[in-house]
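Of the protein chains in this complex, one is absent; all others appear in place.
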Amino acid sequence: MYKIAKENLTALFRLIAGAQELYLPVKTAEQVNFGVWSEDAEVDLDTLKSVKSPKDAFFPQSENLYTCRKDGKKISIEPEALKEQNFVIFGMKACDVRGVEVLDKVFLADPIDTFYAARRDHGTIVAMACHEPEESCFCKVFGIDCAEPAADVATWMVSDQLYWKPLTEKGEALTKTVESVLEAADDADEKKVEEEQSAIRGIVEKLPYSNLSLEGWNGDVLTEKFDSALWEELYKPCLACGTCTFVCPTCQCYDIKDYDTGHGVQRYRCWDSCMYSDFTMMAHGNNRTSQMQRFRQRFMHKLVYFPANNDGMYSCVGCGRCVEKCPAALNIVKVIKAFEKQGGEKA
Amino acid sequence: MQRIGVFVCHCGSNIAATVDVKKVAEMALLEPGVVHAEDYQYMCSEAGQEKIIEAIREKNLTGVVVCSCSPRMHETTFRKAAEKAGLNPYMVEIANIREHCSWIHKDMEEATKKAVILTRAAIAKVNLNTPLKPGESRVTKRALVIGGGIAGIQTALDIADAGYEVDIVEREPSIGGRMSQLDKTFPTLDCSACILTPKMVEASAHEKINIYTYSEVEKVSGFVGDFTVDIRKKARYVDMDKCTGCGVCQEKCPSKKAPSEFNRGLNTRSAIYTPFAQAIPNVPVIDTNSCIKFKTGKCGVCSKVCQAGAIDYTQKDEIVSQKYGAIVVATGFDTIKLDNYDEYAYSQSKDVITSLELERIMNAAGPTKGHLERLSDGKAPKEMVFIQCVGSRCADDRGKPYCSKICCMYTAKHAMLIRDKYPDVNVTVFYIDVRTPGKNFDEFYRRAVEQYGVNYIKGQVGKVIPQPNGKLLVQGSDLLDNRQILKEADMVVLATAIEPNEGVRKIATMLTASIDTNNFLTEAHAKLRPVESPTAGIFLSGVCQGPKDIPETVAQAGAAAVKAIGLLAKDKLLTNPCTAQSDELLCNGCSTCANVCPYGAISYEEKEINDHGIRETRRIAVVNSALCQGCGACTVTCPSGAMDLQGFSNRQILAEVDAICR
Amino acid sequence: MSIEAKEEFRPKIVAFCCNWCSYAGADLAGSSRLGYPADVKIIRVPCSCRVNPMFILRAFEKGADGVIMCGCHPGDCHYSTGNYYARRRMTLLFSMLDYIGVENGRTRVEWVSAAEGVKFSTTMNEFVEKIHSLGKNVRLGDLRCRN
Partner (left out) sequence: MQELIKRAKELLENGTVARVLGWKAGDLPYNPEPAYFDSTESLADFVYNGFCGANLSKYMIEASKLEGKTLVCLKPCDTYSFNQLLKEHRIDRDKAYVIGVGCKGKLDIERIRKMGIKGIEQISGAEMEDEADTLTVSTIYGEKSCKYADAMLERCHVCKGKEHQVYDELIGESKETKDADRFAEVARIETMTPEEKFAFFQKELSKCIRCNACRNVCPACSCRKCVFDSNKFDSAQKANVDSFEEKMFHIIRAFHVAGRCTDCGECSRVCPQGIPLHLFNRKFIKDIDEFYGEYQAGMDINAQSPLTDFTFDDVEPGIVGERG
C-alpha cells in the first residue's frame, strides 16, 4: 500500500494526466459529475455521489459510430476509431465499480461491443472507499462492500491522507507511473485504513435501507411478479422522464440515430430510457403502450430478467441515485418494499 | 423517393449572362431525387413548357423544379404545364435565380454558386412535396365600390352594365368627387361638370347600382368571392325618401358660417346643405357642428320650413351588412397640407392659393361666381405667378418623392384660360421640368407658350413675400439665364402635390390590401396586374393606386371593372390548397391555434381517436379549408406541431433551411 | 498559415420573406438591379407568422451566421394580423438569444413592402455587413455540421 497527502493530490493528478486522460469528480455549476481533469477543474472528492454515475467513461451518453460523407453522388463511410489511449478514472465508488461489472455482462458478452471493449481495455479504475455513506445507499443489499472497493486500485481517504492500494496488474502498472509522488505506507497506515473500513461498515449497518430484503426477487419469479396488480398502483406518480435511467450506473439501453450534417450523416448511439414512450418504437408501433408497462419493465429488468440471464446477478447496485433524484420520489426501494409488504400480507 | 426534373431557364441573357446555367443543371443532378436536369433559352415559352411536359412523361417525374424568374411571375405557368402532363401542379417548385440572383449579382462564379444553392433548396422542398387539390368556394355576385368619384362611378357603371349588382360607398353627402370641383378639363377644355353630371345621373338611375352616400366602410371580413362588409350610413338628419330637394331649408337656415368644403373653404355654406347644385342624391345633410339646433337645442327652422316633413333630428347612424364577391377601391386623392411650405406664404396671404382653389375661383358656381379676383381685396389681378412642384418630387421628407403627374397640364390649362379670358393679365410659370406626355398634351402646352404667351421660367421659387402694398414679392431663379428673379405678383398659384385620401390606410388595413409608404395602394404587379391588389378580390381604380389624370382614371376604372366582372362571372372559385391541417394524433385540443386564426377557420370537435392502440375521445382541432387562407399563424402557435401548413410544411421549410446552410 | 485561414469569411445568411410583401420587395430589388451580397438566400413563406422559432434555431444549428425575417409592415399584413404575432414571437425569441449570449446582431426583423426594393437591398447590405463585423457564428451551431 501507498499513501499520499491530500494536499499533494494535484501533483498526482498532474502526473497521471501527463501520460493519459484522467476522469474524476469535478464540480461544475454546483454539481459534481465525472469529468476530465485539468489544472483549473474544481476536483471534489468529498461529495459522496456524482449526479451521473461514471459509466460515461466506458459507455458515453452519446458516441459516434460512423460517419457517411457525401460528395456529389459519391458516398464514403468512415467508421469511428476505437479508443486507443489509456485513461484513468479516479474516485469511482464500490457500487459504481459493480455497475461496470454489470455493463461488462452486457457489452462484453458475444457479440462484443467493440467500442465498449476498447474503453474497458484502456481504462484503469481507481476506486475510493465511501467515507460517509448516506441514507439513500443500499449497496450492502447487493453484497457490495463500500469500504473495500474492488477495482484496479483501491483508495481510502483518511483525514489528510489518501491510501492507495493496487489490486490488479493494471493497477500495479499505473502505480509504477506515479510512484514518484507516492509514499510507501507502513503498518500504522494499514491500521488506519482498517479502522476507516470498520467505521464505514459500522455506518452502513445503521443505514435505513441496509436491511432491505431481496427475498423473492430472482430469475425464477417472472410471471408472478409480471402479473402482479401492484404495478398498476406503483407506477401512477411516474412522470415518464428518464432521470432514474440516466443517473443509474447500470442502465445500458441505447438508441441508434442518424444526424444529418448537411454533407453526410453521422450515425451515433445515445442512451435511451425504457421510461420513454418511444422506447423501442418499431414500424408496427410500440412494444409497451402504457407507462405502467414501461415502469414495470425497468424494475423487472433490474431484479428479474437480468439475474435470470446472468447467474443471479442483479442489475441494481444500490447506489441510491434514483432514490435521490426521482422527481416523483419513486424508486426501486419503494418497489421492493411494496412487494415485500404484499408478500407479508399474503403470508 | 421522388423523381425530380430540374429545368434551368436562361431567360435569354437575363439569367444566362451571370449564371452558368449548364453548371446549375449539372450540379442539380447530384442532388437526391433528381433524375433529370436540363437548361433552355426560355423555359416559359411554349417550347420550354413542352420540354417540361415531355420530361415528366418520359422520365416519370414526380416533382419538378424550375430555376427561373420569381414564382410570383411564372409559378402558375409551370404548374399548368405540369398539370398538362398529368402531374399534380403542386409538385412544382421554383428556384428564383433571376430576381434573387442573376439580376443582383455581377460575378458569374458567385451568382452560379448561389443559383446552385437556391436550386438545391427547391429540390429539397420538392422532395417533401405532396400532391394538393384545391377546394371550391362560392362567389357572391355583387361588387362594392369604395369611393364615388369619377373612378368609382365609371367602375360601378361598367360592372352594372355587365349585369351585376354594385354598391357605391361615398363618404361625402354627394357622389362626384374631385372632378365635380374642377372647372374645365385638359386638354380639350370642356366643362368638367358637363361631362361628369350625366355619369352621376346615369349611376344613380341605374337599376343595378345602389349608392350609399355620407357612408363609410366600417368592417370587412371574408375573402375573395365572399366578403362581408359593414357599411356605416351616417345620420343625415334628413329623410332620403321624403326630401324633394327643393332647397328651402338651405335658404332659410340661419347658420351660414360654416366653410364650404366643396369650395375649399373659400366661402361658406349653411348648416343644412348639399355640397353643390348638381349633387346626387339631391338630399341635404345637417352638419351638427354648425347646426344651432344641435348645438343649443333651439332653432329647428329647417324642420319648420320643410313641406315634406323630411327633417328628422333623431336619426342615428345605421350599419348595413352586405356580402360582396369583389371590392373595388376608388378612394381618390386630396392636395397635401402646405404646413411644410411656409416660404410660399400660403397661410399668410389670401392671394396665395392652390390650383384646386383656383379651379373653384374660375368656376361660375364658385365663391367669386367665376370672376378672377384677389380674395384679399376683390381686385382683378394683373400679374399672376404659378409655382410648380409644390410638395412633389421632393428629395427630403417635407413633401412627396413622386411626381403628381397632373400639375403641368392643369397649370397650362389655367394659364391658357386666364390669358384667353383676361388678356391683360401676365402669367408666369416657374417650373423644374414641364412633363407633358400624353395624347395632345405637348401640343396643348406649346399652345399655352406660343399662342397665349405664357411666360415659362425654368427655376424654382425660393420665397413669396407679402408686401405692405398688398402685392406678393416672388423671389425665384431662372436657371436657363442663370439669374435671380424678383417679381411682384398679384396672385400666386401653387401646383400643390396630391396624395391619397386620408383614411385610405385604414381601408387598406381592413381589406388587407398592400399599401406603400406614400399611402398609394400597391398593385399585384407593376406592369402586368396594375389594377389588382395582391389581395385576391380587391381591385384598384383611380388615384388611390397612383397619380393619374381623368382619362387614365376612367381607363383604369374600366379595367378594374373588367377584372371584377371576370371574378363575378364565375360561380365557384378554386381555393388555395395550401391550407393548415391538424394531425389529430398530436393535437392537444388546447384552442391556442383558434386564438390566432384571423378567419375563424378552426373549430374543435370531440372525436374518437385511436392513438397507437389507445382509444379515447379527444378534443381536437379541425380546419375548415374553405375558410383557411394559409397564413400559418396557427402552425407556430401550436406547441406540439400538430398544426402544419400544406405546401409550406415544417419539414419542407426546414429542408430548405438545411439545403441553404449546408 | 493554412489556406482556410486565409480564405475570406463568407457568411451564410438565411432570409425568411413573406410571399406578399417582402418576397415581392426582393423581386423588385432584383428587377431594379439593386444588388446585395450573394450570401443572402431567401426562403419564401406565406406570411411572417409562418416563421417558427425552430426554423431560426435550425438555421443556426446547420451553420447560418445570421437570420433575418422580413414581413409586411405592421398593419399591412395580407392576412391582417400575421405580422403582429410574428413581431411578438421574434421579439421574445431574439431577446432570449441575446440573454443566452448569442450576439444580438445575428438576428433581425425588417418590414419590407412590395414597393420597397430599395429598402430590401439596403437592409440586406447592412445585415451582411453586420454579420461580417460579428464574424463566424460559434455560439449557436452544431459542431457536427462544421466540417
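A, B and C label the chains in the order they appear, each numbered from 1.
One rule holds for everything that comes next: contacts are C-beta pairs under 8 Å (C-beta built on N, C-alpha and C of every residue); 3 or more make two chains touch, one makes a residue touch a chain.
In this text, all values refer to a predicted model and were calculated from it rather than measured experimentally.
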Query = Shown chains touched by the missing chain?
reply = A, B, C
Request  = Identify the residue among C:Val14, C:Ile42 or C:Leu140 that touches the chain left out of the display.
outcome  = C:Leu140
Remark   = Of C:Cys17, C:Ile43, C:Cys72 or C:Leu93, the residue that touches the missing chain is C:Leu93
Task = Tell me where the left-out chain touches chain B, residue by residue.
result = 583, 585-592, 595-596, 604, 611, 616, 619, 637, 639-641, 644, 650-651, 654
Query = What is the set of chain A residues that contact the non-displayed chain in the whole complex?
reply = 28-31, 33, 48, 51-52, 61-62, 132-136, 203, 206-208, 236-237, 239-243, 245-247, 255, 257, 259-260, 268, 270-273, 276-278, 323-325, 327-330, 333-334, 337
Note = Where chain C meets the left-out chain, the residues are 52-54, 57-58, 60-61, 74-75, 81, 84-85, 87-105, 107-109, 139-144
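In this text, only the chains that are shown with their structure count from here on.
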Note = Greatest Cα-centre separation from chain C belongs to chain A
Request  = Could you tell me which pair, A-C or A-B, is linked by more C-beta pairs in contact?
outcome  = A-B
Note = Chain-centre distance (mean CA atoms) for chain B and chain C, in whole Å, is 29
Ask   = Between chain A and chain B, what is the separation of their C-alpha centroids in Å?
value = 71
Note = Taking each chain's centre as the mean of its CA atoms, chain A sits from chain C at a distance in Å of 46
Note = Note: chain C residues in touch with at least two other chains are 62-63, 145
Request  = Identify all positions of chain A at which a residue touches two or more other chains, and write them in rising order.
outcome  = 261-263
Task = Report the residues of chain C in contact with chain A in the complex, numbered from low to high.
result = 62-63, 142, 144-145, 147
Ask   = In their complex, what parts of chain B are in touch with chain A?
value = 30, 612-614, 658, 661-662
Task = Note which residues of chain B are touching chain C in the complex, please.
result = 70-73, 96, 98-101, 103-107, 110-111, 113-114, 117-118, 121, 505, 508-509, 512, 514-517, 522, 526, 534-535, 578, 596, 598, 629-633, 635-637, 645, 648, 650, 653-654, 656-658, 660-662
